[in-house]
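Quick notes on the structure that follows.
Every protein chain of the complex appears in place save one, which is left out.
Per-chain numbering from 1; labels A and B assigned in written order.
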Amino acid sequence: MSTYVEARDVAAAVAAMADGARPVAGGTDLVVGARHGKAPLPESIVGIHRIPGLDGISVADGVVRIGALTSHAAILSSPELASATAGLLDASAIVGSHATRANGTLGGNVMNASPAMDTGAPLLCHDASVVLTGPGGTRRVGLAELWTGPGKTSASPDELMEAVELPLPPEGAGSAYVRLQYRRQMEIAVVGAAAYVEVSDGAVSAARVAITALTPVICRVPGSEEALVGRRLGSNDSVSGENPAVWTQTTEIGDAIHAAGQAAAAAATPISDVRASAGYRTAMAAVVTRRAVTAALTRATGGSVTVPASDWSER
Amino acid sequence: MSIDITLTVNGVSHPLAVDPHASLLHTVRDQVGLTGSKEGCDDSECGACMMLIDGRPVNACSYLAVQADGAEVTTVEGLADGNDLTPLQRAFLEKGGVQCGFCTPGMLISATALLRDHPRPTEDQIRIALSGNLCRCTGYDGIVAAVAAAAEQG
Partner (left out) sequence: MTVTEERPTAEQQGTFIRPDGKEKVTGLGRYTADVNLTGQAHAAFRFADHPHARITRIDTSAARAIPGVYAVVTHEDVPENLYGGMVQDRLLFAKDTVRWEGDVVAGVAARTQAIAREAAAAIVVEYDVLPALPDFVANAQPGAPLVHPEWTAYDADDDLSREGNVVGHSTILKGDVDAAMETADVVVTSRFVADASQGAPIEPRAILAQWTGDRVTVWTSTQVPFAARDGVAHTLGIPQSHVRVIVPLLGGGFGSKCDFHFEAHVAALAEAAGRPVKLVFSRREEFLAPDHRREGMVLEFETGATKDGHLVARRATLHLDKGAYTGEGGFFAQMAAMHACGPYELDNVAVRAMLTYSTNQPSSSIRAPTAPQTCWALEQHMDQVAAAVGLDPVELRRRTLIRQGSHGPTGQVFDEIGMLDTLEAAVEMIGYGQELPDDEAIGVACGWWPSMASPSGAYVKLNGDGTGTIVTGAQECGTGAVMALPILAAEQLGMRPDDFSILYQDTDAGPWDMGASGSQTTFNNGRAVVAAAQEVRAQLLQMAAEKLEIDPADLELVDGTVRAVGAPSTSVTIAELAGTGTPLLGKGSGDLPENPPTDIPSACVGRLGLDSFLAPQLITHAARVKVDRETGVVRVLAFAAAHDSGVIVNKIGADGQVYGGVMMGIGQALSEATYFDEEGRQRNPGLLDYKLQTASDGPRIDVRWIEVDTPNAGPKGSKGVGEPPSVPTSGAVGNAIAQVVGRHVTQLPMTAERVWTTIQDVQEEAK
């Protein structure tokens, strides 16, 4: 006998979850997954979609906080996020369709823990953590510790995710997310990659790279990061970022971008399915990684990369 | 277990008892009796079931009716003012945006949501906003032209 209650605050949601209810926010994963026959709908469900205060974006004390119920559409129209976490916008802009984006939430995307989720890689690159509240209180968990397998998290079933938090990036930082897409909308990432870079004094001072749909959980690629850190961007002409193509030539940074791509391909352990063969996915891992890094560097150096970077990189 | 909810559909409030797993689409089609919204896939891929919930476009086939308790739901039947078609509906007819018509209800809902947020959309904005609505008949040309024409008229 299935049941449903709607929670009006966090405490009520946590109480229902402690009683065995699964939270539903936008339902675009939970309900659609059941329709696909992936997993039947849980018998007991608690609606969290109207809990006040669980949505919204704020920046304070060097921390960007995005409420769990923030929709992809809201992420897209946030000027704060546009400058701080462009890579997240790249992801939210291509989630499903306009309806998916209007209803799908960041909390649902992250907690669903799909290896193909689009916001995962950029959030990981932004060193994000989630704020989890359970009967025992509130804790913060980094994404790398949160995701434990396809569809699995280390959150306990009675922990509600309240928000995603990430450090406000410094000047000279840039991020981007690029996925391989057969159609421009209504896709599932065949493969994807995100990059976050900080550029100072004409060189890459920090780099984080993560890959999507290439490993059982979205993960960072240390080899790609090492390939980038310390590399000089080259002459002033190319640092302008207006013409990132020069970076793919045999410049120092061009080599580094290429190496970052190779490292991502080496880290990939993809599957073959009806969407792509493992061999193609591996080759594409290098391509999307190069493109994500290029877009992130372009943004970090003041160049313009339109959202979503996936479309931009096809131009 | 049935849950008591109130759905306000096109301005009319309906007290209903629904199964917690029932979709908004089946509830509106079978219980409220408005069959304008269509089922083309049941898993959010085609957009034929599109409704507005408090103004947000939603794939009603994959949305739990219980989650819409107390919300304002708009279906294609709620667009026209009595017998008077909206400029968007008229443009669909004049620009060849309708053939078999099965995608039309969902297209109209998505386009309505778009024009509310972006009264003067670019062609690419129109195409992106309608990407969750599959049409097999028109090749989208007439539909995109219709949305642009309706935007022109304001």
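In this section, a residue touches a chain if its C-beta (ideal position, glycine included) is under 8 Å from a C-beta of that chain, and two chains touch if they have at least 3 such contacts.
Predicted, not measured: the structure shown is a model, and the values here were computed from it.
Chemist: In the full complex, which of A:Leu132, A:Ala163, A:Ala227 or A:Ala276 touches the chain missing from this view?
Modeler: Checking each option in A:Leu132, A:Ala163, A:Ala227 or A:Ala276, the one touching the absent chain turns out to be A:Ala276.
Chemist: For a quick check of understanding: of A:Arg50, A:Arg184 or A:Arg232, which residue touches the chain that isn't displayed?
Modeler: Final answer for the missing-chain contact: A:Arg184.
Chemist: Check each of A:Ala84, A:Met161, A:Ala176 or A:Met284 against the chain that is not shown and name the one that touches it.
Modeler: Candidates A:Ala84, A:Met161, A:Ala176 or A:Met284; residue touching the omitted chain: A:Met284.
Chemist: Using the definition of touch stated at the top, determine which of B:Thr27, B:Asn59 or B:Thr75 touches the missing chain.
Modeler: Hidden-chain contact among the options goes to B:Thr75.
Chemist: On chain B, where is the contact patch with the chain that was removed from view?
Modeler: Here the touching residues of chain B are 29, 34-43, 45-46, 48, 75-77, 79-80, 85, 89, 92-94, 96, 98-105, 108, 124, 126-128, 130-144.
Chemist: I need the residue numbers on chain A that touch the omitted chain, in ascending order.
Modeler: Listed in rising order, the touching residues are 36, 180-186, 188, 274-277, 280, 283-284, 287, 314.
In this section, only the chains that are shown with their structure count from here on.
Chemist: Counting only Cα atoms for the centres, state how far chain A is from chain B in Å.
Modeler: Taking the mean C-alpha position of each chain, the two centres sit 29 Å apart.
Chemist: Would you pull the chain B residues touching chain A in the complex into a rising list?
Modeler: It is residues 1, 3, 19-21, 23, 42-45, 47, 50, 56-59, 61-64, 66-67, 69, 110, 113-114, 128-129, 131-133 of chain B that touch chain A.
Chemist: State the interface residues of chain A toward chain B in the complex, per the touch definition above.
Modeler: Residue list for chain A touching chain B: 1-4, 6, 24, 27-28, 31-32, 35-36, 41, 45, 47, 49, 96-100, 102-103, 183-186.
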